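Note that one protein chain is taken out, while the other chains of the complex remain in position.
Moving on to subunit A:
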Amino acid sequence: MVEQLSPLEPVFRPGSYGNFVDGVGVTLSEIAPGSIVQLAAWPGEEKKLMATIGSVTGLKLADGAGAGASSERCSAFGFAPGKFLVSDASEGLATAFAGKVTAAIGTITDLSHGRTAIRIGGPKSEWVLAKLFAVDFSLTAFPVGSGISTTHHDVFTQIQRSGPDSFDLYVFRSFARSFWKMLCHASDEVGYEVR
């Protein structure tokens, strides 16, 4: 496999920043999963694709827009009708799907080198993200495991809620560094830790 290089490397500096005297509002980190794969089902094949995602990742996806789930190793969520983003801590996820998502069911796109995954966690996560995206981040509108597609200044972003106060953001690799800087600026007032 080709070695994955982080586009954040020149700006990623672990430590505490901003207004953290009264506590750290958010923690920012790069997840760097080994695999990120986009799967799309042809109309009418959605159920088969969801079952295949279940058999490969062990995750059970509920019906409905944006439904998702995650485990220690994998995560998956719907981000558009019939389309899913699936990640795995290990490399080789696209290969694992290759024999199972047949041409009759849908398509597989390996985005492992094309997306950068950033996690924001902590009590002020909703507050910070609400500055960037015109989306309701409350737990009722955006439950744990579910995902959305949205955009900030044309930086297309897919977001999965990975915990009550934790979100995983998938952005285009080429925009990741400037997005990271912006996220740091947005986190400044609440105090943030990079790790």
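Simple rule for what comes next: a contact is a pair of C-beta atoms (placed from the backbone, for glycine too) under 8 Å apart; a residue touches a chain by one contact, two chains touch by 3 or more; residues count from 1.
Just so we're on the same page, contacts and distances are computed from a predicted model.
**Student:** Leaving aside the chains on screen, match the unshown one to its UniProt name from "4Fe-4S ferredoxin iron-sulfur binding domain protein", "ABC transporter permease", "Sarcosine oxidase subunit delta" or "Cyclase/dehydrase".
**Tutor:** Spelling it out: the chain absent from the display is recorded in UniProt as "Sarcosine oxidase subunit delta".
**Student:** Where the complex has a chain not shown, which of A:A80, A:A130, A:V144 or A:C184 is the residue touching it?
**Tutor:** Result: among the candidates, A:A80 touches the missing chain.
**Student:** With the full complex in mind, choose from A:S29, A:T150 or A:S166 the residue touching the hidden chain.
**Tutor:** A:T150
**Student:** Quick one: which of A:A32, A:A65 or A:A98 touches the chain that's been left out?
**Tutor:** The one listed residue touching the chain not shown is A:A65.
**Student:** Contact with the hidden chain only, please: which subunit A residues?
**Tutor:** 65-66, 79-81, 83, 134-136, 141, 148-151, 154, 156
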